[in-house]
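Note that this complex is displayed minus one protein chain, with the remaining chains in position.
For clarity, chains are labelled A and B in written order, and residue numbers in each chain start from 1.
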Amino acid sequence: MIEARGLRKQYGDFTAVDGIDFAIEPGEAFGFLGPNGAGKSTTMRMIAATSTRTSGDLQVLGFDPESHGPEIRAQLGIVPQADQLDEELRVIDNLVVYGRYFGLPLPYVKRRAEELLDFAQLTEKRKARVDGLSGGMKRRLTIARGLINSPKAMLLDEPTTGLDPQARHVLWDRLFRLKEEGTTLVLTTHYMDEAEQLCDRLVVVDKGAIVAEGSPSALIRQYSTREVLEVRFGSSRNAEAAERIEGIGSRIEVLPDRVLVYDDDGEAAMAAVHERGLQPITSLVRRSSLEDVFLRLTGRSLIE
Amino acid sequence: MTEQLLEAPAPTIRGPLRGLYAGNTRSVVARGLRVIARNNWLIVVTGFFEPVFYLLSMGIGLGALIGTVEFYGVDVPYAAYIAPALMAVSAMNGAVYDSTMNVFFKMNFAKLYQQMLSTSLGPLDVALGEILLALFRGLLYACGFMVVTSLMGLNLSWTAVLAIPAALVIAFGFASFGMAVTSYMKTFQHLDYVYFVMMPMFLLSATFFPIEVYPQGVQWVIQAMPLWHGVDMVRQLTTGLIQPSILLHLLYFAVMIVVGLWFTTARLKALFLR
Partner (left out) sequence: MSGTVVDGGLAAAGQVDHAAVARSSRAWGWWFVAEHRIRAMRSYVASAVIIGLGSPFLFLIGLGVGLGLLVDANQGSQGVDGVPYLVFLAPALAMAGAMQTSSQENTYGVFGGFKWFPMFFAMNGTPIGPAHIVLGFQVAVLVRVLVSLVAFVLVMILFRIGDPLGAVLLLPIGLLMAAAVGFAVMSWVATQTEDRGQLSFIERFVVVPLTLFSGTYFPLETLPWSLQWVGWISPLWHAAELGRAALYGAPLPAAMLLVHVGYLVLLGAVTCALSIRTFRRRLDK
C-alpha cells in the first residue's frame, strides 16, 4: 500500500530523513517511533505528497507522490501534529467545508459529517466554536475531519501529544475502532505506550534512519530483558553507585536521575543491590517497554 | 452509518495545470462566504464606511476651500474630483487588506492553507478562491460607494457605471500580487512594509490633487505605480472625460493580474508542497 526504498529528504545541509526503507500493508497499524527531530513528521509529509523527496523511491497507493499529489491526497486522511482546525468555522462546518475541498457532493458531506461527529463523540458540540474545545476534542475533530473522504489510509502525526491521560485513552479507543473496521493507520509517536497500544508493527527511527523494525513485543524480546529495576540514589551519587552495582543483571544504564538494571528477574536484582550494602532512595521493578528498546539502540531516552 | 461511503473523486485536470489546479475553486470560495456569513459580516460591511467618511470630510470641508480642480481641461468640483479616486483607493485597500493581513494570518497562525493543501485541492484553487473572495468584497464596496456618489450628484456621466467593473479590475490586480508578496513575510512587522508602500501611493497618486504639482521626475515615479493608473481610469469614467490612455491603464492591470497570479501560485507551491 505504501512502500519506500532509500527515501531521503535533505534541507540544505541538514538530512532530515536518511535513506529509509519500509512497506506498509493494507489494514495494518504501522508506527514510526522516535524522539523529536528524528524525521518522523517529514516522512509523513512525504507520504502525504505535501513534501517532495530528495531521492529514493516512494509509492503511495500505487502512485508516485512527485507526479500524482492530488490523486494521493484524495485517498488519504491527514491528522497533522498541531490540529490546524479552521477556527473561523463552527465544529460541524469544519467537517462540511473540508469535505467540499475534496469535491464531494454537499448533501453527502452533510450526512457524513453528522455520522463522524457521532463517531468523534462531539454531537453535542456541533454548533460550538472550535477555539472553545478542549485539546482532546480538537484532536477527535481533526480525526473525524480526516475521515470525511473515506480514506484508504489515515496518517496520524503524534496523535496524543499534549493531551492529558484521560483524553489519550478516549482517543486510543476511537483509533482502535478504526483499526477494527480495517482502516490502515500510519502514525508517528514518541510515546512507547502509545506505540505498544496501537501498532501492529513499527520502526524505531533515530536521526533520520531506521534502527530496528518489528512488532512491539518482538522488539522488546529482542533488545531488552523481561523486567527492569529502576533505582535512584540522588542526582550526585547515581554514577558512583552504578559502579558499585556493576555485574548485577545483564546490562546497566545510568541516566541523570536514576540507574536502570536490566534483568529477567527484577526482584532478584534488587536483592543483589541490597547485598552490596547500597540503600537507594527509591526503587521500582517494572516490565520492559519500548523506551528500553530505544535506550538500548541509541543510548538516549525517547523524551529528553 | 450511511450505506454507501463515497471516496473523493480523482482530480480530472490534465495538461500543464495538473497538480496545481483541481478545478475546485468553488469550495474555497464557499468556505470564505460561510465565514463571512457566520462570523465577520459586520467587519466586512463596516469597511464600506471609510471611503464615505473621506468623501464627506474632504469633499465638503476641503471642497469649500478648494472649489474646482482641472481634469483634462475641464473644471471639476472638488468632491467630484476625489470621489473616483476614493473608489479606486477603496478597491485597492480592500484587496490589499484581504491579501496581506488576512492571508498572513491564515498562512502563519490559522494554518488554513496547510489544511486546504492536504486535500485534493491544488495551490491555484486556493489562490484563485482567495482572490475571488477579495473581489466579492470589492464589488460590495464599489456598488455601495456608487450609490452614495450618485445620491450626492458626483457622477458626471453615464459612463460612471463602468467604474464598478474598473474597480474590480484594480482589486484583482492588487489581490493577485498581494498574496505572493505576503508569502515572503515572516513577522507582523513585515506587514508594516506594506504600509510604507500603500500610504505614499494613497496620498500622492493624484488622489487629492493633480500630480502636476510635482517635478517631472516625481511624476514619472508616481505614474509607474498601479494606483495612479487606477485613479485616472476611474476618474475618466465618472467624469465622462474618457481619453485613449484608458486602454493603457487596462493593459497595465492586465499584466499585473497575469504576473500576480503566476507569482502567487508559484509561491504557494514552493511554500506548502515542497
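Everything that follows uses one rule, which is that contacts are C-beta pairs under 8 Å (C-beta built on N, C-alpha and C of every residue); 3 or more make two chains touch, one makes a residue touch a chain.
This one's a predicted model, so the numbers in the text were calculated from it and none came from an experiment.
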{"item": "Residue among B:A37, B:V74, B:C143 or B:L203 touching the omitted chain", "value": "B:L203"}
{"item": "Contact with the hidden chain (one of B:F49, B:Y72, B:Y184 or B:W220)", "value": "B:F49"}
{"item": "Residue, one of B:G15, B:G67 or B:P244, that touches the chain absent here", "value": "B:G67"}
{"item": "Residue, one of A:G6, A:G62 or A:G234, that touches the chain absent here", "value": "A:G234"}
{"item": "Touching residues (missing chain, whole complex) on subunit B", "value": "39-40, 42-43, 46-47, 49-50, 53-54, 56-58, 60-62, 64-67, 69, 78, 187-189, 192-193, 195-196, 199-200, 203-204, 208-209, 213-214"}
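Here is the rule we go by: only the chains that are shown with their structure count from here on.
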{"item": "Between subunit A and subunit B, centroid-to-centroid distance (C-alpha), Å", "value": "45"}
{"item": "List of subunit B residues in touch with subunit A within their complex", "value": "1-2, 5-11, 19, 22, 24, 27-28, 30-31, 34-35, 38-40, 110-112, 114-122, 272-274"}
{"item": "Subunit B-facing residues of subunit A, complex", "value": "48-52, 67-71, 73-75, 78, 80, 82, 84-90, 93, 97-98, 100-105, 108, 111-112, 115, 149-150, 152"}
